[in-house]
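Up next is chain A:
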Amino acid sequence: MSFPLLTATAAVPAVGAILTAAVPAGRRTAAKWLALLVSLATLVLAAVVFARFEPGGDRYQLVESHSWIRDFGVRYELGVDGIGVALIALTALLIPFIVLAGWHDADPLETQSKRWRPTQGFFALILMVEAMVILSFEATDVFLFYILFEAMLIPMYFLIGGFGDRAHGGTDENAAAQRSYAAVKFLLYNLVGGLIMLAAVIGLYVVAGNFSLTEIAEARANGSLEMAGSTEKWLFLGFFFAFAVKAPLWPLHTWLPNAMGEATAPVAVLITAVVDKVGTFAMLRFCLGLFPEASKWATPAIVVLALISIVYGALLAVGQRDIKRLVAYASISHFGFIVLGIFAMTSQGQSGATLYMVNHGISTAALMLVAGFLISRRGSRLIADYGGVQKVAPVLAGTFLIGGLATLSLPGLAPFVSEFLVLVGTFARYPAAGVVATTGIVLAALYVLVLYQRTMTGPVKEEVRSMPDLRPRELAVVVPLIAVLLFLGVFPKPLTDVVNPAVRHTMSDVQRTDPQPEVTVQKVEAAK
Partner candidate 1 sequence: MENLIALLIGAPLLGAAVLLCGGRRLDRAGHWLGTLLAAVSFAVGLALFADMLGKDAEDRAMHQHLFSWIPVEGFQADIAFQLDQLSMTFVLLITGVGTLIHVYSIGYMEHDERRRRFFGYLNLFVAAMLLLVLADNYLLLYFGWEGVGLASYLLIGFWQHKPSAATAAKKAFLVNRVGDIGLSIAIMLMFTTFGTFAFGPVLASAGETSEGKLTAIGLMLLLAACGKSAQVPLQSWLGDAMEGPTPVSALIHAATMVTAGVYLIVRSADIFDAAPDAQLVVTIVGAVTLLFGAIVGCAKDDIKKALAGSTMSQIGYMILAAGLGPIGYVFAIMHLVTHGFFKAGLFLGAGSVMHGMNDEVDMRKYGGLRKYMPLTFVTFGLGYLAIIGFPGLSGFFSKDKIIEAAFAKGGTEGWILGAVTLLGAAITAYYMTRVMLMTFFGEKRWQDDADGNPPHPHESPKSMVIPMVLLAVGSVAGGAVFEFTGFVEWLEPVTGFEHGHAPISAAAVTAATVAVMVIGVGLAYLQYGRRPVPVVAPRGSLLTRAARRDLLQDDFNHAVFVTGGTHLTRSLVYVDHTLVDGVVNGTAASVGGLSGRLRKLQNGYVRSYAVSMFGGTAVLIAATLLMRAV
Partner candidate 2 sequence: MNPVNYLYLAALLFTIGAVGVLIRRNAIVVFMCVELMLNACNLAFVTFSRMHGNLDGQIIAFFTMVVAAAEVVVGLAIIVSVFRSRHSASVDDASLMKL
């Protein structure tokens, strides 16, 4: 038997989490370094997975399969396609930066008892989330996926509720109350989604007799598993609801601004850039893979919801007064784009959606982490409390602007590629939807530039006059992220190479072909 690479990629952070949690109270710094090393080791493993994955090979590669609960046909079954590989790479790439950015976020307060170990807990929880997310991208067994989908709520709950911004506008009790409200809201929304999904998972088992994604999909494709139309629709809706909460799609989005606003910036990145991707990923893999007919049936409604998310999220982002909530609403708008791309059911749309997941992760991380550095300096999340930062901290302002420009999808930065693909893919199938979605690019420019103008330009506010510029640790977080954004903006080929075959499979799952152009022109010769 070959080396279980996929298990190892998830097991390393899981074991790392336990070790980090076990570091004694006095050795805080050791815990941080351990967490950083573990996340880097995971990154190396993810890179190996990326390298070992052959774009031209089988749909699911590096497969591992073991019996788990034999009586119910539950298996521990792992395998990755190109979409999974891309998202594992994203997760493994972001976690070291999240750890590094949150270096001091969980240092114990003076007043806390010496035996209390919040730092160890913080980093252990982050690694635990990483392990679960990676495994959920690998799982090809529906039941296994379900368990991970739910289990990752537990560490997330503690991360949101337990660790807030140190410096907050209101009093401490007020902040704590807000935080616990946000954490509970996060948990309840996702639990309701998960509960409905559980019903659908059981329903799927009743209909199909096992939980294996590959077997069910194959049986559906060759006709040996017939599913009544209404059954398929109900099961689809059950799954989709859970993923739409996680994604989050309008009108199930309101937990995200609360959670991202109250959590520390690294945790907010963890939520939106990593954990939420499980939702959109699962739409592609489970909704489209298992229920192609129902997916097509639901497409019009979902496209409308996605469009509402795009415009509504962007408009609300414009109206925000709180930096982190603004980024959260921007993310809602972007998730609208991702869902739109998935359900446009064109090659460009789905490739775009997959790239969007990766690029949005990186660009939001860049913007949010710099915002976190900014907030930690002044102790306020309110936009109105800043002004003229550019003058005192030019590097901070510059990186913030680049993060913002990535968010508004400027060509040359990675998100442009994916956003344009989604738009083109959507336009090819639903021209009106494509046009509506295009307004999102103006609104994105509006909220990003207004944010930048109000915080960074203008006369220097008294309170920010002594603000230090980015420190080396913070530069080490931001610079690599920006480099990746630039690289993928100009040369996204490494990603598209692994994503393209997966998209081809998905397109054949749903038995859709791309709309053909009206005029066929001879292909341009690449170079004379």
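Selection criteria: all candidates are chains of the complex that A comes from, given by their letters.
Observations on the model:
Here, a contact is a pair of C-beta atoms (placed from the backbone, for glycine too) under 8 Å apart; a residue touches a chain by one contact, two chains touch by 3 or more; residues count from 1.
All values reported here derive from a predicted model rather than from experimental measurement.
Chain contacts in this complex place chain A in touch with candidate 1, from the set 1 or 2. For chain A in complex with candidate 1, the touching residues are 188-189, 250-251, 253-254, 312, 315-316, 318-320, 347-348, 351-352, 388, 390-391, 398, 405, 410-412, 416-417, 420-421, 423-424, 427-428, 431, 434-435, 438-439, 441-442, 445-446, 449-450, 453, 456-460, 490-493, 496-497, 500, 503-504, 514-524, 526-528.
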